[in-house]
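Omission of a single protein chain aside, the complex is shown with its protein chains in their original locations.
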Amino acid sequence: MAMVGGGPGSFIGPVHRMAAELDGLARLRAGVFSRDHERSRAAAVGYGIDPDRAYPDVATMLAAERARPDGIDFVAIATPNDTHLPIAAAALAAGVHVISDKPATATLAEALELRRHVAASDALYAVTYTYTGYPLIREARERVARGDFGRIRRVHVEYPQGWLADPVEQGGNRQAGWRTDPAQTGAGGCISDIGVHALNLAEYVAGDRIEHLLADLASVVPGRLRDDDATLLLRFADGARGLVAATQVAAGARNDLRLSIWGERGGLSWSHADSQHLRLCWPDRPDEVLSAGSPYLGPAATAATRLPAGHPEGFIEAFATIYRDFAHAIRAATPVAQTPLCGIEEGVRGLLFVDAALRSWAQGAAWEPVEDAGPHP
Amino acid sequence: MAMVGGGPGSFIGPVHRMAAELDGLARLRAGVFSRDHERSRAAAVGYGIDPDRAYPDVATMLAAERARPDGIDFVAIATPNDTHLPIAAAALAAGVHVISDKPATATLAEALELRRHVAASDALYAVTYTYTGYPLIREARERVARGDFGRIRRVHVEYPQGWLADPVEQGGNRQAGWRTDPAQTGAGGCISDIGVHALNLAEYVAGDRIEHLLADLASVVPGRLRDDDATLLLRFADGARGLVAATQVAAGARNDLRLSIWGERGGLSWSHADSQHLRLCWPDRPDEVLSAGSPYLGPAATAATRLPAGHPEGFIEAFATIYRDFAHAIRAATPVAQTPLCGIEEGVRGLLFVDAALRSWAQGAAWEPVEDAGPHP
Amino acid sequence: MAMVGGGPGSFIGPVHRMAAELDGLARLRAGVFSRDHERSRAAAVGYGIDPDRAYPDVATMLAAERARPDGIDFVAIATPNDTHLPIAAAALAAGVHVISDKPATATLAEALELRRHVAASDALYAVTYTYTGYPLIREARERVARGDFGRIRRVHVEYPQGWLADPVEQGGNRQAGWRTDPAQTGAGGCISDIGVHALNLAEYVAGDRIEHLLADLASVVPGRLRDDDATLLLRFADGARGLVAATQVAAGARNDLRLSIWGERGGLSWSHADSQHLRLCWPDRPDEVLSAGSPYLGPAATAATRLPAGHPEGFIEAFATIYRDFAHAIRAATPVAQTPLCGIEEGVRGLLFVDAALRSWAQGAAWEPVEDAGPHP
Partner (left out) sequence: MAMVGGGPGSFIGPVHRMAAELDGLARLRAGVFSRDHERSRAAAVGYGIDPDRAYPDVATMLAAERARPDGIDFVAIATPNDTHLPIAAAALAAGVHVISDKPATATLAEALELRRHVAASDALYAVTYTYTGYPLIREARERVARGDFGRIRRVHVEYPQGWLADPVEQGGNRQAGWRTDPAQTGAGGCISDIGVHALNLAEYVAGDRIEHLLADLASVVPGRLRDDDATLLLRFADGARGLVAATQVAAGARNDLRLSIWGERGGLSWSHADSQHLRLCWPDRPDEVLSAGSPYLGPAATAATRLPAGHPEGFIEAFATIYRDFAHAIRAATPVAQTPLCGIEEGVRGLLFVDAALRSWAQGAAWEPVEDAGPHP
């Protein structure tokens, strides 16, 4: 795979890389990581790939990679919105699959044009609406679809962020910079950046289409040329009413996406801050809390899970942090005892615990020293 | 890197692989994935590595890899406890770094022998006490160390599991099989398997050493030859009292590790089920809830984090699930619309939302159709 | 005090009585508990008051009580909405203070008329918007007022109920009956019943006035003549945007009122399901969780609290349940051991525990029998 974007300072680029490679099904091999070729080559080194496969532009990359026997099979787009269409169109035209960050494009006209490109190509195209990848979101969708809650009546999505509460784009924050620049972000601001996540999530889980909406947008921070705050009322094809409240100016809010759906017979709620659980409510029996990895989950959630129940998804990262510390220690020849790692001493202590515990047990639970601690005071 | 263990049916093997590779600092290249060479080769294919680097035993692997210019630099041990010592000793003797699952060895005598091997080798040795990799655990440790809570008075670790509540080892559960087999698990049962996690965590965060303990162990499920339930009272060098309650027979419990520490001036609590938050309590001001990725965290937590606040650690996996679905779709040439992925239609709908929202806003918040939905009823 | 309403089957009548008397500042002495005089007298007996002070109508009550030296000083109104105005007007005209359940009246015209009655009387008039009585709601209001969060930007109130998800009014549910009957409930349905709670709470805590609103109401359950579902967009005088989502047809929802407010510098959230805590969020420091009864709370919350921190408000009811069981046991001469109460045996066991614990301590923590249990196996 190749990536376009994701160069120095990018938040989402490294996430795309880690995510793409996690299951060993893809490897980042090439990319256009920056419009500046030298920065792009530097980013390639940072990603641990051959800098000769860091190209100056997409056309060059597609041509060069097509010529290689081990050329890329797909491209991941992690650039500002205004460049999504040309990059995707070029890749599709070259028969290279495309996976793109959201929104698909900067404007509706571009999206319709992109649809034509997708239709004309044999290559696949997907959008990374991230929240659709959570196992419990897929479980929720499956349960709505099979009718557990009856006909759906209300769909609420709340998506408060606070990182644009001040005009940080004026202070050099690059993430804020392009997202508030009409030339790069496109027609919408907050509505494009996170509103589309919320609206997609509403349709994805409800399994229904929004037919009408009413939008109360605002540019709250003075000087903004695009909305930074959005509240929408929704009407779904099947009659459900909905609500999206997305804002980027709620100081102190992080990324507290919450979804609630209620139907004739029960409801569900999910929160990004507690993403591995799904809560169901019923009129006549106790609420239920479903946990990722549990045996009672359906096939969709199970297929989206890597660990058994009780091992929150952060488990892999915690493990990875230990490996990262270890890799750094190897490279720098740092003794383990000088790192946050646990080494042989902590390993030995583990067995000292076991040994003392077994001695204590053998005496019907008596105080025993661990190692050479001496008698109990 | 190479792995020993982690073959078919392993829970922890794939976690080691994903974790090791997450940051692009290591790649699984070789291994002894099973005692059965054919199964080992099959596992190698599953991991996407050259089956010729799936070796029949550790000695062969170390010799063969040493002869390669791209030979392994470290080995990860993910086997039952009784094999940890010989594998680690062989690797260390060969100058290959070792990162091992816990416990370090099956018995105390072995651990002391391993300590001698580590001392005699220039290679590094680390144990994957996973919970020490969580950013908030490192933050907790840092805050205890700098005295935020005053002298520590109590340290509680609760670690209830329920997966051994029934004698599942008699029904062919391999994970349960070796963990309840004295020949493979070593001197302790539950105390070795999860008790050492709890005890290590207590010392890691409290920054103090347990000097004495009193253990009330039990083999609750009839027929077990090792403990499956353990409660320990602890006394730390600095006077703190502690408590570990670890069990594997609490039906319905998943892996609900919880840590609480109180000192003279305040306390902290952390739960594995909510691993990205750390709660602090104080006598005279509000409780505080710290979130992973936040700017106010110290260097230890920050170094152990990959994402900004509000992006729970599962975010990478959710993203990865989308990539995995995409990789599978590419290989099978499945149209995106037939997968759980969002494709061009969902991409277009995103811009339809934005467009309708902007039209609605332009009219001071009026109902607008999304696409060709017709007039609002 | 007297009550109007609150007869057999009433939910809110007994709550008014318990609440009024809790602090020993008022006693229920008289009332018109039902339009049916016999039922009214029966209710009086149930409330433990003199049935001769259960009157057939309000006018009779006001006249009779005025003639008594110990006549009532105020009347609590707990009747359907359509009767609020005449009852309140009569009491005010008689110089009797009025405390009324919400909404003030059934229609706006009535409310304006009631305002004139209040202005013309020396008696006091108050509405029981219950949520304004929670200590943390008062703390929230105080903190907003003093500017902790800067200028307020967003105010969200979510109020989902599910008890009207089905047409239970057709099955004899009296609470549902009058609330869905236009003659008794007045102009609005859900918007009158719980919407006014939400809107009042928004203004109460935000300390600002809603100047404009946009309402998307619905009669979801077929046959309803009033709205049972309401979503409103709000615009406050000071520029804040707001949102109220109140519904009574969200199956499985109980009474999960939630309030969130964000300003330029931080935010707050409160949930009725966790009413004794208030959560604050900030861009640059940890979230804070305030607990009822804590010493750091301001005067408004402190004045609204009866117990120290850590004693949730339900503590009084738990205690009261024990007293209730005891009072019933006395009346029925039931031995304590046949009730859910703890009696002398449990009392003795408490001291047996203490005694055994002290013996165990004296031996440096050894197993000791409790009472005559014999030696430890």
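Chains here go by letter, A, B and C, matching the order in which they are written, and residues are numbered from 1 within each.
Basically, contacts are C-beta pairs under 8 Å (C-beta built on N, C-alpha and C of every residue); 3 or more make two chains touch, one makes a residue touch a chain.
Owing to the predicted nature of the structure, the values given are computational and were not obtained by experimental measurement.
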| item | value |
| --- | --- |
| Which of B:P283, B:P299 or B:P335 contacts the chain that the document leaves out | B:P283 |
| Contacting the left-out chain in the complete assembly, out of B:L108, B:A250 or B:I330 | B:A250 |
| Touch criterion as defined above, residue of C:A2, C:A94, C:V144 or C:L217 at the omitted chain | C:L217 |
| Hidden partner chain, touching residue among C:G9, C:P51 or C:G350 | C:G350 |
| Residue ranges of subunit A at the interface with the undisplayed chain | 214, 233, 279-280, 284-291, 294-296, 365 |
| Touch list for subunit B against the chain that is not drawn | 149-150, 153-154, 156, 158, 160, 162-163, 165-166, 214, 216, 218, 220, 229, 231, 233, 241, 243, 245, 247, 249-254, 260, 262-267, 280-283, 287, 364-367, 376 |
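The rule is short, and it goes like this: only the chains that are shown with their structure count from here on.
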| item | value |
| --- | --- |
| Central subunit by CA centre of mass proxy | A |
| Between subunit B and subunit C, centroid-to-centroid distance (C-alpha), Å | 46 |
| Junction residues of subunit C - those touching two or more other chains | 214, 233, 280, 287, 365 |
